[in-house]
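All protein chains of the complex are present and in place, except for one that has been dropped.
So, chain A:
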Amino acid sequence: MIYFDNSATTRIDKTVLATYDKVALDIWGNPSSLHQMGNRAHQLLEASRKQIADLLGVKAHEIFFTSGGTESNNTAIKGTAIAKREFGKHIITSSVEHASVANAFTSLEKLGYRVTCLPVDKNGRVNIADLRNALDSDTTLVSVMGVNNEVGAIQPIDEISDLLENYPNIHFHVDNVQALGKDIWQKVFTPRVDLLSLSAHKFHAPRGIGVLYKKEGKMLEPLHHGGGQEKGLRSGTENLPAIAAMAKAIRLLLTDETEKASHEAAIKAKIVSYLESKPGIDIFSPISEDFAPHILCFALEGIRGETLVHTLESRDIFTSTTSACASKTADEASTLVSMKVPDKIATSAIRLSFDETNTLEEADKFIAEFDQIYQHFAQINHLEGK
């Protein structure tokens, strides 16, 4: 089995799961309880928070635990929009965001907020001039992802940060669900970033847990009200087993980060170099500084992405389609469509996503299997002659 769908989710690490089990079975007090069991749970909660903060180079009180990327994104976006509504109702995002960002903006638009959706260039990157033109005195939020989940484009977070230095009151949110542990952190997390989202199951930790970084002093309206956990920003009894497991997973993820990322880049490079030699294949994730090392999106012209994914699956290789293919409704945005890739090609795209557990042998195996599939479809579609 070859699993090349790590941007969808990753397999939980055994030692991370062992931490989860141990905490769930032995340290199961409520961190808010006064007694020793609660105290022990509380200590572990705060030790987890501190470890994550230290690893990310931020302060412990800037780390908030959520149920994952979707909640972190929603809290950052709606929380800002509500908390800052007295100061303005204009919010900005890009046209290639994950659905949890895009749909949060759509929801706010229905509630009367003015939304600017920045276009992207053919590489999937927003243009800083577009952002500059969009900013006005009513703007309270800019939300741009660090690494695009469909093609792996790294957004110019550094340039956006420079621009926003002149607008200190605007909240800058970065959805970095795809970006941690890929040796590009400096590019996607600058000191100007106020809010940042992470999702644990993208790095071998359990589902249902994530991080929202909120820079100290920044206002957010909570979405979940209740017992006041997470300093009132996210009420609900803390998911301590998952939190501790995530803290461990981040430590493991960032150990030898550079080596792991270059290993993933080598797998990607090998496959890209094969694909480039084939007529009728369009690559949307070139080998470049501006693209993440672990995401490879390409299309085999004339074959729907869904068909290709299932064909690969029949050979025990697991990949995914992009939202262009998944979309049931025509108006649903997709990164490739935003990149002005023609619909016909966009719907042919599939995404491979690697992580450090993948091997170069798997890349070879993939190439061999894919080549057979390619020969078959190429013949049908007369690609070789193109």
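Here is the rule we go by: contacts are C-beta pairs under 8 Å (C-beta built on N, C-alpha and C of every residue); 3 or more make two chains touch, one makes a residue touch a chain; residues count from 1.
Methods note: contacts and distances are computed from a predicted model.
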item: Listed names "Nuclear transport factor 2 family protein", "NADH-quinone oxidoreductase subunit H", "Cu-processing system permease protein" or "Probable tRNA sulfurtransferase", with the criterion being the UniProt name of the chain not displayed; value: "Probable tRNA sulfurtransferase"
item: Residue among A:125, A:214 or A:248 that touches the chain left out of view; value: A:248
item: Selected residue (touches chain absent from view) among A:43, A:106, A:288 or A:359; value: A:43
item: Among A:22, A:207, A:225 or A:376, the residue in touch with the chain that has been omitted; value: A:22
item: Chain not shown: contacting residue from A:51, A:100, A:321 or A:335; value: A:51
item: Absent-chain interface as seen on chain A, which is shown; value: 19, 22-23, 27, 36, 40, 43-44, 46-48, 51, 244, 247-248, 251
